[in-house]
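Excluded from the complex is one protein chain; the other protein chains are retained at their positions.
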Amino acid sequence: MGRLSFTEYFHLLLTGDEPTEDQRFFLDLLLVSLAEHGMMPSNVAARMTLAADPGSLQGAVAAGILGAGPVVLGTSEECARLLERGGEPAEIVGRYREAGEKVPGFGHPVHKPVDPRAERILELADQHGVSGLNVELARALHAELGLVMNVAMPIAAVLLDLGFPSAAVKAVPILARTASLLAHLAEEREEPIGFDLAAAAEDAVEYEPDART
Amino acid sequence: MGRLSFTEYFHLLLTGDEPTEDQRFFLDLLLVSLAEHGMMPSNVAARMTLAADPGSLQGAVAAGILGAGPVVLGTSEECARLLERGGEPAEIVGRYREAGEKVPGFGHPVHKPVDPRAERILELADQHGVSGLNVELARALHAELGLVMNVAMPIAAVLLDLGFPSAAVKAVPILARTASLLAHLAEEREEPIGFDLAAAAEDAVEYEPDART
Amino acid sequence: MGRLSFTEYFHLLLTGDEPTEDQRFFLDLLLVSLAEHGMMPSNVAARMTLAADPGSLQGAVAAGILGAGPVVLGTSEECARLLERGGEPAEIVGRYREAGEKVPGFGHPVHKPVDPRAERILELADQHGVSGLNVELARALHAELGLVMNVAMPIAAVLLDLGFPSAAVKAVPILARTASLLAHLAEEREEPIGFDLAAAAEDAVEYEPDART
Partner (left out) sequence: MGRLSFTEYFHLLLTGDEPTEDQRFFLDLLLVSLAEHGMMPSNVAARMTLAADPGSLQGAVAAGILGAGPVVLGTSEECARLLERGGEPAEIVGRYREAGEKVPGFGHPVHKPVDPRAERILELADQHGVSGLNVELARALHAELGLVMNVAMPIAAVLLDLGFPSAAVKAVPILARTASLLAHLAEEREEPIGFDLAAAAEDAVEYEPDART
């Protein structure tokens, strides 16, 4: 108690080992870069939930985490599985195209033309000498596809190159998202806007359920 | 299988007994009147959650139910406990005022000046001859307070007068809410608006997290 | 208010139409047959959650619904999609085998050698004259595979033959499960066993996290 940082302890819990300095650095880096403080759909849902049940902070956090699905959070885990399976870039892309699916980790899901975080994570991996086969494959897929690389892909590539098990990759964005949710909810408790958010959403759509009953 | 309706079976599960005709009638009535099909905060949150994770219908339902807290859903259970404890109206009101709390079931929580459903439920209870001591106390409190009666109060009063255990009163609005959520989510799957709702909510507030990091 | 039963209203919310007598009969039948009152994993999880936070009934319900995943609840929705897509039984089975996947709706997921509810639902569909192309295909797949038919398959087949949209098929087991959860949780509030269940589970495994920190 008092010896390990929370990040180090999280690494220990997830992998069974205390992290090396590089593992610690990147785990901190990824957790910070994923704990966005903007107003995102899952934060909106969590604030509405807290407004409806102010006594249950854990209920509001749970509602927010349920919104941490693949569309919003990215697909770091699918990326990890793709990288682990490996193969030639052209062949990998062909496999997805044949199945009529998009390659995970490319083409940012929410509006943005570029994801500067993705590029920055890869640069830092190079600088720290941790880029290995997985970062290499991520870049080769990028070249092959010519699409924006989603932050989910470098997260997966760097964690795998650092020896993280693929089954634990998704734990990183979920823990980060939880920190972000908790900050939003602490703010919501002091200055509630949850019902205003809901009202704005309700007003935005002309929702006309058929007059019934 | 095939003998009992779902409402009758729900009564059996909750209380151990098949319902009488009056119990069946009011359980159906309350479930229907609480399964609102409008766009409410918990439906908004559920739709956003489904948009973020389209494969997990149960996750979206869970997020919506988490928003079925006392502020949105009413306080049928607190009303049931108030009624069970009993007492003189003036004394009951005095007790809450002394503790600096509002009397549950009065003063509608969301915007509306009157709740026509509350009045209608009490009328039907009179017509069916099921109004008893609890409906009487609900009305006496209404007279004492001079505030709008929230639908939560007649729900509690009628269920108690029909012999429902107070520990099961809140089950009724939650089951009703679940039906409503499931209908919204089936619609969301065919015509998704969850992200539009979230975007409208995000735009509605000028949310400026301090520039950090 | 007072005219429609909850089941009829649920049909109206989900489909936009009041049900015919056959639609009402089978919706009641399926909801009742799926609202099992036994002690299942999701009821166990919900009871533990209520024990940990007795004030949040909706939190416990949400936890239970989150456990209503495909493994426990069956795969009525996948079955509906399989049936909607249609095709020759041998060809359908071949398609799944080629992809290395099992055909949804066959081979009961939890322990049981047969599922008498599945057979009974199909018989009643025949008796009521509602069995159509989807029930026929379900039976042909059964003959082709020679495996136990899971209750999820007749649920999907009968609902589709009755004109239910496939996007709404999964709503039926989730509403049924919610009723079952609410009954367990009302019982838990009167006679708590949630912590005993957790203790039994904890004792059952020799869980030895490495001594760390």
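A, B and C are the chain letters, set down in written order, and residue numbers restart from 1 in every chain.
Everything below uses one rule, namely that a residue touches a chain if its C-beta (ideal position, glycine included) is under 8 Å from a C-beta of that chain, and two chains touch if they have at least 3 such contacts.
Just so you know, these numbers come straight off a predicted model, no measurement behind them.
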item	value
Per the touch definition above, residue among C:Leu34, C:Ile155, C:Leu181 or C:Leu197 touching the missing chain	C:Leu197
Selected from A:Arg47, A:His142 or A:Lys170 as touching the chain missing from the view	A:Lys170
Touch with the omitted chain, as defined above, among C:Leu14, C:Met48, C:Leu122 or C:Leu162	C:Met48
Full-complex contact with the absent chain, from B:Leu12, B:Val93, B:Ala140 or B:Val205	B:Leu12
On chain B, residues whose C-beta touches the chain left out of the figure	1, 3-4, 9, 12-13, 16, 53, 55-56, 58-59, 62, 210, 212-213
Absent chain, residues of chain C that touch it	32, 37-42, 44-45, 48-49, 51-56, 59-60, 62-63, 66-73, 193-205, 207, 209, 212-213
Chain A, residues in touch with the chain not shown (by the definition above)	1-2, 4-7, 9-10, 13-14, 25, 27-29, 31-33, 35, 37, 57-59, 61-63, 65-66, 68-69, 77, 117, 120, 124, 165, 167-168, 170-171, 174-176, 178-180, 182-183, 185-186, 189-190
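Please note the rule applied: only the chains that are shown with their structure count from here on.
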item	value
Cα superposition angle of chain B on its copy chain C, in degrees to the nearest 5	180
Fraction-based call for chain B against chain A, same above half, different below	same
Distance between chain centroids, defined by C-alpha means - chain A, chain C (Å)	31
Set of chain B residues in contact with two or more other chains	32, 37, 59, 62-63, 66, 68-69, 73
